[in-house]
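A single protein chain has been removed from this complex, and every other one stays in its place.
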């Protein structure tokens, strides 16, 4: 029995709310249960220095947590003067994930910055961030379409993410904080809409795990991603 | 005629939503029109080092803006590695304002940290932050009451804040971004529920102003604060 | 009775010594009693990046305290690796104050940096810094005149500053440290030579104060600024 | 055909040289072909603050590259004043990997710091670092045995790491720089001596990959780790 | 002929003004011609952590330059967020020099911080700082005597410093900026009152120099230090 009463292969209640922000070119409030991440996409007319003149665009991400998004208060990174290793690891993952489905040549020399800010945390913030960022990115790129860039935004596929883990020896989908903090192992899966693997990050927390267990986690993830991609499609529909 | 169509002495639509955060001891989403600031109050059992053993508590504040809360994206302070002078100025103001109505001796050696994070900005973020923080602080302190601290939270009064400015030569209340960015002068007023002055910060933006004009701004502020305090009272009622 | 024996509306002994620095284009040692602030004005041929090509100049300020300018030693900000919030607040105030009387279009694309370094502190360092900076700025701009820029330096007016406060319930002018550290409320006023208000920063230290009290402080400030402006004029005369 | 002429399932020439450092409690120069990583283990008598009094020990890691370990010079992180996200990601991975086979309760309240410094880089520095760190850690803990801690160092198993990738559509083992910089996908596997999975980090570089391809990479890794563990055992034998 | 018209073995006009600071336990404004360095000595009741419990005191120094102490403005180190290598080198030298004549056991577990701030620079700031710091340190320690520490301050000797250099092939004493910036070689000498060598730092600027030339510089330094020590004695006399 999971703490939340969910079935082992059930996602939390997921809400993707596109257009949440008044100012951003694209945005999505992604709610995975009590985990709420505001994802915005900002279009900038300059690519980073090392890319200039190459004719290609860039997609990058930054991640942050409000100090009291967590159960107990976490120090503000701006006040501490540096981003933690965890923050940097997550924002690099988000950036790689979204770039994997963006046709950087087609967007030309612009940069899109994804900002993923955790308003409230209850496990799985990075997977909510990736899933919501895809919607924000789509919305921002759609503005390009209106400018005559072409018939479709230059995204080659959906990308979404979910975590799975071994809790009390059982493989479960979409860990919340209660599960995440006690799991034997957990893994984050970033998959495309057509099932391709973009990123896998699996970590044994309390003891090493076996290949067969890993396969179970992957199967759960594939089921979850299918559902998340459907929700992304529904969210886009609401944008029109 | 103001850009928003408001009367010169009209506040924007104000919504104070207490208990917004699942984790914080106290919280309030303060919406002044399109300016949305999430205020949380976190109780910590330790006061800063220089206060230990003095038997008194402390109230302090931190302030931040989500990178895309603004019209164009603002660099993330955590990524830049330092808080701007503006940020520090604002968070010092919030802290002083709330301490002015807190009986630090009564709360004992605990520290309450107010985090004011701007989710969306449209002018007046610091005044929304102060007004919402009072609600968050009240809610956090009310938890103390339940622990037998006494009949009422140790707040000596309400405190709220509003900006006023000279736009096209006319004194107006509660500037939004369109006004704030073009005002001849503006001033932030922090007043108590009984009308006492806690802070005044007046700045000539385009040219020095006269004492009589300053008096007009102060009168508008007094009217606005009266309304904000009534809204704080209504917000508390909704908490019970 | 004030600790210094001064009348409630008396400034400390003020000395403005222009040309104190051998190297700077403009300089003034401003002594407000035992508060000594060295103000220098340095002319740079480049404006900040965001201003280039706009045809306008810029005036900015930095502020610092020698570690042992204070009663007990204060950590050196260069060693701590960051400027405090207080420092940034003060240097932003100095910059705004001096810009308010500078015709930035007339000076063309140059930047003038004001450095205000507290050699010895006894209360009121920011007001001494503003008052002395005006003299340093004038001297630096006068060099421009010699280069044929025009008949007069492009300053539109004098600007000077003074603090006032409520001590033992009485409004007094130009607080020294003994008063500053125990005042019920204090306010810094930055006014022009013609009495225009540039900045007002009023803060209740121990308890909120009333509008009538604030009016008393403002009246004292106006008297004090008149005297400071006369001293600035005398200082300029000594330059010729 | 691989650039190095190796078979798809061949490791590079691996040399693990324990006791390389005169001063460290444990050390190993790990050479994976032209990738040379010096791993040292330093025993400290204090655990981090958050662990004190818990009776458990800690193992942590830091990672760095000499500026000219790389093909073109990389800026020195100490001079830039911050560790990159990549550095932090790698050192967190090394720490987790080694903790997974350390009995933290048995070692008591001591901390072992692993320093992995890349003397020369040619791909796979993190896998060399993990594989070499296990030897350094073993040697450091063996000193404990001599102090009567027990019959064997408190390591529950071997741990080693290797990268695999898809190059020109073919799965290959232990990528060197020429392969790493052009691979379609690559993954780092951290496995125990008994085949348990400790960490998997798989990333699509140019396009998403399929589950079957991932299985091929995992199989190669299992073969490689078996060989690396044998080399660790041989290295330990040389220590005696 | 030297730019200043001085004889090759002449010091600049030297003024040591003890007791310059109102607040510091000891202070001295040291003027070597147009080089003006304010030296203060602050007594702290705590030694650094690594010294606690050892029964010994510590003397340390910090050094800074006002931004416009120099011919053209130098960036403020507090604003840049780090002290330059030059600053650190100089403050380490000052600290070592003064510790060489302080009986650290006799002063007990207190720390004396010397702050050397360059108000105006014209070459030789570090030598002025050392020479003036000795006076400031003496004055601070004399306060101890009054508290019954003993008959004399626990300084074992005088210490003073001077620079010498090769200019146009000639050895000269006490370089000013005009000489310093064009010298073939220069050296800083820190000597005690009895002629003992505390520090020698000689550097070839434009070409290596010979042993015989170095001996000439040392002889000049010995003459200069004798005069500086006499001036220190005269400064102390003025303190009584």
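For clarity, chains are labelled A, B, C, D and E in written order, and residue numbers in each chain start from 1.
Just so we're on the same page, a residue touches a chain if its C-beta (ideal position, glycine included) is under 8 Å from a C-beta of that chain, and two chains touch if they have at least 3 such contacts.
All values reported here derive from a predicted model rather than from experimental measurement.
*Asks:* If the full complex is used, which shown chains touch the chain that is missing here?
*Replies:* So, taking every chain into account, the missing one touches D, E.
*Asks:* For a quick check of understanding: of E:22, E:56, E:96 or E:143, which residue touches the chain that isn't displayed?
*Replies:* Only one listed residue reaches the unshown chain, and that is E:96.
*Asks:* Which of these touches the unseen chain: D:34, D:109, D:180 or D:216?
*Replies:* For the chain that is not drawn, the touching residue is D:34.
*Asks:* On chain D, what residues meet the omitted chain?
*Replies:* Those residues of chain D that touch the unshown chain are 21-24, 27, 34, 38, 40, 42, 44, 62, 64, 66-73, 76-79, 81-83, 87, 113, 115, 117, 119-122.
*Asks:* Touching the missing chain, which residues of chain E?
*Replies:* So the residues of chain E touching the missing chain come out as 82, 84-86, 88-89, 91-92, 96, 100, 157, 185, 187, 191-192, 194-204, 207-211, 214, 218.
Methods note: only the chains that are shown with their structure count from here on.
*Asks:* Would you mind naming the chains that touch chain B and likewise touch chain E?
*Replies:* C
*Asks:* Treating chain C as absent and keeping all other coordinates fixed, how do the remaining chains group by touch?
*Replies:* Leaving out chain C in thought, the network of contacts falls apart into A, B, D | E.
*Asks:* Name the pair in B-C, C-E or A-B that forms the same interface as A-D; by residue number, over half of the contact pairs must coincide.
*Replies:* B-C
*Asks:* For chain D and chain E, let me know how many angstrom lie between their CA-based centres, rounded off.
*Replies:* The mean C-alpha positions of chain D and chain E differ by 51 Å.
*Asks:* Which integer distance in Å separates the CA centroid of chain B from that of chain C?
*Replies:* Each chain reduced to its C-alpha mean, chain B and chain C end up 28 Å apart.
*Asks:* Give the residues of chain B touching no fewer than two other chains, as numbers and ranges.
*Replies:* Residues 81-82.
*Asks:* Chain adjacency by touch: line, ring, star, complete or other shape?
*Replies:* If you draw each chain as a dot and join those that touch, you get an open line.
*Asks:* Can you give me every chain pair that touches, using the contact definition above?
*Replies:* Between chains, contact exists in these pairs: A-B, A-D, B-C, C-E.
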